[in-house]
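Take a look at the structure below.
In this view, the complex is presented without one of its protein chains, the others remaining in place.
Take a look at subunit A:
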Amino acid sequence: MFPFTQKHKIAFNLKIYFPYPAICKACWQLTIISKIKLVVVSARTYADFTPQASFDIKKCDVHKLEEGPPLQAVLTREEGLQYYRTMQTMRRMELKSDQLYKQKIIRGFCHLYDGQEACAVGIEAGINLTDHLITAYRAHGYTLTRGGTVREIMAELTGRRGGIAKGKGGSMHMYTKHFYGGNGIVGAQVPLGAGVALACKYLGKNELCVCLYGDGAANQGQIFETYNMASLWKLPCIFICENNKYGMGTSVERAAASTDYFKRGDFIPGLRVDGMDVLCVREATKFAAEHCRSGKGPILMELQTYRYHGHSMSDPGISYRTREEIQEVRSKSDPISMLKDRMLSNNMASVEELKEIDVEVRKEIEDAAQFATTDPEPPLDDLCNHIFYNDPPMEVRGTNPWTKLKSVS
């Protein structure tokens, strides 16, 4: 007879009278269940889980580098659960947004990130929250990893006052501290990122800027101008090309003379990384961050990833690629499944534990969606604020010259 010091998984329940004997599923200990209400659903004998494990990751192709990131990554249980939770949150958030869009609760443009979760989570794991990041319009995932909450993100999508940009930005214009958005014009964010990197170098805080763009944007002229400036002035800038194989509806072969996006920086060293594996992305980002922080200048990473949805909600995503292709990627390379398999096969977590996380995530998303649907829209007083920086407030013409709105900043 052992005292009920640990919570055990109950094999069978003879809930007749308290106290009653029971046998724990995990450790086959005979225990006496006292009058405490028993809602044990998962094993909590932490001693049974592997605290950390080492995984082989894909070798990264390199360009103008002696060696690439390490071929093995160490994952601790806590890290694994955290990555899982974040990726699952991202996935469910995007799917919920899809649903809300189809119900016309979210309007305008909506570019979903599901399938690419490993990129956002892996990058964040490789840098600090005090580093800077800028990306294009497929930004919901990054808003989450950079400190935004699901509530704020979803309220922004529905255009309510609780949104992260006060409901005035929408899907493409989300920002947090050290996250510069959320930019609609393709390729325009890259020179901005170099500017942020210059400020990092100038202010000497050992910070860097991660500057993301897609495979379509990789053909924009201003990106090459940025490569030149960043390299010339040795800016601490990690250029990351998220290659999801399609620039809207155009496959990379039909858009680019060279699809080796990691080599396009020419004089900038480059890495090609498996963007569906969160550990691979993390190691590569750590490697790149080290490169930048040691003053060697910019570095370019190409993350080979995939998006399950079309370019935006108005694109079904199957006119330029087959359903089979999407299914194949989902079954073979899904980032969440990959992490889950790794953790389960190394006994770093249990199925029930991960299911519990799923349930919690689902609830969080439901609450956020509820908030996003019921929160009121921004008040009319807010409409014209922040046009200029002005003190005292200025008057702005409304939809007719007899309604004057106030602009405060």
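Rule of thumb we're sticking to: a residue touches a chain if its C-beta (ideal position, glycine included) is under 8 Å from a C-beta of that chain, and two chains touch if they have at least 3 such contacts; residues count from 1.
In this text, contacts and distances are computed from a predicted model.
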Seminar exercise, completed: Name check vs UniProt for the chain missing from the figure, options "Response regulatory domain-containing protein", "CCAAT-binding factor domain-containing protein", "3-methyl-2-oxobutanoate dehydrogenase (2-methylpropanoyl-transferring)" or "Proteasome subunit beta", returns "3-methyl-2-oxobutanoate dehydrogenase (2-methylpropanoyl-transferring)"
Exercise. Of the residues listed, A:204, A:221 or A:295, which one is in contact with the missing chain?
Worked result: A:221
Seminar exercise, completed: Given A:129, A:185 or A:351, the correct residue touching the omitted chain is A:185
Seminar exercise, completed: From A:71, A:129, A:232 or A:248, the answer for touching the chain not displayed is A:248
Exercise. List the subunit A residues touching the unshown chain?
Worked result: 107-109, 170, 172, 184-187, 216-217, 219-222, 247-250, 254-256, 319-320, 377, 380, 397-403, 405
